[in-house]
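Omission of a single protein chain aside, the complex is shown with its protein chains in their original locations.
Take a look at chain A:
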């Protein structure tokens, strides 16, 4: 049977013990090279062996525990999703969500790691697999065709024993099973397993290794006498220009997906933790530190919550909700009526608060519930062994959320409890110190705290681009004096927006249902695609590049500079 690039069979590609923590294994199946690595949470990833950026092999990259870092330009990819989480050449920007490496299906079972060229077949254990604690022999690579290697293995059977071929290029010899991994047209690996650990482990391993080495030598002698088949020619998908140049243009949202509340618990006085997971147990989309999600609440409101998760932690999103902040009844609904097992709709993560990883010093300042995005940042910096200090201000120790999560960090975590406003200011000034090159501070907390830290940092010579925070409200004075027409391309409607009315209000009056939340240009819920016309941006949600792209806008506050706007609604 000749090899096929589209063969959907699951083959072993490594032994479990080939994948220690913090190692990247170099594998190959049916001509396609693989970078295979185990994350610190035990999960095994099997990815196409090339960085999306410049095509360098990821097998020479660095396994940072929950992210794989390319050796060439340091692009980082998340455990499970293979989504790009950081691009060092663009340290201040969040990479576009769709930068995601090619993944192959992977399973760890029976002492081996299995993969397949595609998802067409479900993983099924080989006959008789269950009920044993399989023990892997030393794998033996052979420069011969998989077909010849399989035939050679079958000849190892003593004359009085029958050879049983099992599906997936494998044979049973006595109690042992031998699988032939089709590396390429003329290259194979013999992977043998025994149903249990033998009494004399080393002697048994030596015995089989000797037998297989002799078989290898004879197979290779035979292979050298005949013409070698041409190597397989896998076709690699080209990387698009947008991918390799990293656009940071906002993709209009509106898309939500359901998650189930896996866990709801009291994280501290007045703070409720929620764990949200995929309903089918799959991983959630890639996020970067500082990212938030929109949560669509049962009462129709949409609220933003920062993710607290660390790198590559995609089996659930963990958020913290302040019980008493019942403004417009958003958090109140979550705290009072949403229970474990309930299903909520959430948006994909979006990041307006990206973390640079090129700082010589990173200061994280949290107040109250503002700890949530900074916990995520601290976890990322922690895994990359980067220096940081986290200062957490709270009224009382029992109101400090995520305490046990903070306890396991390796970096400096200072808790400042019960400080007066003046004392907080003095402490912040002491912590910041005079500005030095490549220092960055990240602040999250109430508005008054943000302003105080900004002013303190400015007085100490910190430039604006070294002081990072996330807007939860828009303090700009909105100029609503313009009047213009909006053409709603998908609704086939043209509306006139008079001075003093917003686009959002005008659309609603015309009977359209449009999602919104803060209605002051801060939350991003009403983000809309722009097809034609020049936008008069007045929000604090989009960044400069996104505004300059003129491809999207916030309809709750932004208006038109041109007489007519064409929107993708």
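Keep this in mind: a residue touches a chain if its C-beta (ideal position, glycine included) is under 8 Å from a C-beta of that chain, and two chains touch if they have at least 3 such contacts; residues count from 1.
What we mean here is this: contacts and distances are computed from a predicted model.
Asks: The complex lacks one chain in this depiction; which UniProt name from "Glutathione S-transferase", "Cytochrome c domain-containing protein", "L-lactate dehydrogenase complex protein LldF" or "Sugar ABC transporter permease" does that chain carry?
Replies: Record says "Glutathione S-transferase".
Asks: Using the definition of touch stated at the top, determine which of A:54, A:122 or A:206 touches the missing chain.
Replies: Spelled out, the listed residue whose C-beta touches the missing chain is A:206.
Asks: So which of A:71, A:505 or A:549 would be touching the chain we can't see?
Replies: A:71
Asks: Considering the complete complex, identify which of A:21, A:236 or A:265 is in touch with the unshown chain.
Replies: A:21
Asks: Of the residues A:266, A:385 or A:398, which one touches the chain left out of the display?
Replies: A:385
Asks: For review purposes, identify every residue of chain A that touches the missing chain, sorted by number.
Replies: These residues of chain A touch the chain that is not shown: 14, 17-18, 20-23, 25-28, 33, 40, 60, 62-65, 69, 71, 138-139, 141, 189, 201-202, 205-206, 209, 385, 410.
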